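The complex appears here without one of its protein chains, the remainder shown in place.
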Amino acid sequence: MTEFLAMGGYAAYVWGAYGVMALLLATECWHLRHRHRALRARLRRLARLPGLEEGT
Amino acid sequence: MRTRRKRLLLVLVGVAGLVLATALVLNAFRDNLVFFHTPSDIRAAVVPLDRSVRIGGLVEDGSVRREADGVTVYFRVTDTVVAVPVVYHGILPSLFREGQGVVATGRLQDDGVFRASQVMARHDETYMPPEAFEAIEQAQREQARTLLPEGR
Partner (left out) sequence: MAERGVQWFRFAAPARFYGLAGRLVPWLAGVAMLLFAFGVYLGLAVAPPDYQQGDSYRILYIHVPAAWMSMFLYLLMAAYAVIGLVWRIKVAQAMARAVAPTGALFTVLALWTGALWGKPTWGVFWVWDARLTSELILLFLYLGYMALHAAIDDRRRADDASALLALVGVVNVPIIYFSVRWWNTLHQGASIRVTEAPTMATIMFVTLLVMTLACWLYASAVILARARIEVLEREHHSAWAQAVLEKPE
């Protein structure tokens, strides 16, 4: 196990690369979900205001 | 419909012009886009010698010599035609070895020795496990042995 984690002495580089990928992809997914929810909530609020359109 | 075709035509003409312009620019700057010069270039003095340049090639087999201080290294960079002697003080990348690609940044001294301030290793696009490499070496040795009598 220790040997596996050591990656033949390149641990910082190999784990750094795989870690950054996991971090970036997870962040993008989280951000998309957040954006979708926020947009739906905003548009619903907008729909509940009769006669008041966006930007007027 | 006519405006759509006009837009398409404009886009196509624009792209064609852009491609042409890029090709011309890249052609004009061809020499400056080169990352390193070969030992032959250096010997033929086609590169300016009064400023720092990069030299690239293979580390000649059997040419690496380390000084007793542990940080000074002598080796020759070859493009299999011309070899240029190089001296370097510092830590070499782990992939630096004889027969492998190398790029050195530095300056050619008056005595013909290239004084490197930085040494980078190159590697090729071949990847395989160590066992596969040994098998290939073994096969090559055997082939050489069987071919030798015929060659004589």
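Which chain is which? They are A and B, in the order written, and residues in each are numbered from 1.
We take it that contacts are C-beta pairs under 8 Å (C-beta built on N, C-alpha and C of every residue); 3 or more make two chains touch, one makes a residue touch a chain.
Keep in mind that this is a model prediction, so the values were computed, not measured.
Colleague: Using the document's definition of touch, tell me which of B:44, B:81, B:132 or B:147 contacts the absent chain.
Modeller: B:132
Colleague: Just name the one of B:7, B:66, B:89 or B:107 that touches the chain not displayed here.
Modeller: B:7
Colleague: In terms of residues, what is the contact footprint of the unshown chain on chain A?
Modeller: 4, 7-10, 13-14, 16-18, 20-21, 24-25, 28-29, 32, 35-37, 39-40, 43-44, 46-47, 53
Colleague: List every residue of chain B that touches the chain not included in the displayed model.
Modeller: 4, 7-8, 11, 14-15, 18-19, 22, 26, 30, 33-36, 56, 92-96, 100, 103, 118-133
As a convention for this text, only the chains that are shown with their structure count from here on.
Colleague: Need the CA-centroid distance for the pair chain A / chain B, whole Å please.
Modeller: Taking the average C-alpha coordinate of chain A and of chain B, the gap between them is 40 Å.
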